[in-house]
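Apart from one protein chain that is not included, each protein chain of the complex appears where it belongs.
Showing chain A:
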Amino acid sequence: MKNAMALNMRSYWAGLKAVLVFTVIVIVYTFLMTGIGQLGMPDKANGSMVTNASGQVVGSSLIGQSFVDKDGNALPQYFQSRPSAASDPNLPEDQTDNVNYAANASSGTNKGHQDEDLIKSVTELRSEIAKREGVSVKQVPADATTSSSSGLDPNISPEYAAIQVRRVAKERGLTEEQVEQQVKKYTTGRGLGFVGEPVVNVVQLNLALDNLQ
């Protein structure tokens, strides 16, 4: 029994030293990787931030944004993002978050497909979008009414972009061809023809439209 105790103590002692050794190794690894990233690919390593025409950082090309006013109304001159469940955790409790896309609280709704609240909000949003874009509800694509997994999806489907072109062109006094050209520029197709899904980056698209004027 005493012998077993001694053996256990020895493996705890070795275990403790091993934990500390590997901790040091992984810290060195983390700093090495950070050094390589910062020296070799600083833009990517620092979050792929984007700036507007006057040089201000206005977000990241990878992180979605909402294009709404403080009350949550869609701003008509912008392509609209998907709904988002990422709501700023630092807001006072009595204040509802109409903006979402909080990149310090990534989250989906985590609602199941029978959830009554979700069904209700999707139904409302669907007719709202159809009305806004002047299309039938059947033409509203799935990504337009569903929240993404991260709540920070920077992309929409080409179908959702397509039904928004007319409104954006009208609001900005551009021709539909001009807007379509920009949409095309920020559309990424499937890799090798089958990897991933075709997407339009809304952040870059809206920024480019602002920079046109």
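To be clear about the criterion, a residue touches a chain if its C-beta (ideal position, glycine included) is under 8 Å from a C-beta of that chain, and two chains touch if they have at least 3 such contacts; residues count from 1.
In the analysis below, contacts and distances are computed from a predicted model.
*Asks:* What protein name does the UniProt record of the undisplayed chain give, "Glutaredoxin", "ECF transporter S component", "Potassium-transporting ATPase potassium-binding subunit" or "NADH-quinone oxidoreductase subunit L"?
*Replies:* From the listed options "Glutaredoxin", "ECF transporter S component", "Potassium-transporting ATPase potassium-binding subunit" or "NADH-quinone oxidoreductase subunit L", the omitted chain resolves to "Potassium-transporting ATPase potassium-binding subunit".
*Asks:* Among A:88, A:128 or A:171, which one is in touch with the chain left out?
*Replies:* Considering the complete complex, A:88 is the one touching the chain left out.
*Asks:* I need the residue numbers on chain A that touch the omitted chain, in ascending order.
*Replies:* Interface with the chain not displayed, on the chain A side: 7-8, 11-23, 25-27, 29-30, 32-34, 36-38, 40-41, 44-49, 52, 56-60, 62-70, 75, 78, 82, 86, 88-90, 99, 101-115, 118-119, 122-123, 126, 138, 140-143, 145-157, 188, 190-192, 194-197, 199, 203, 206-207, 210.
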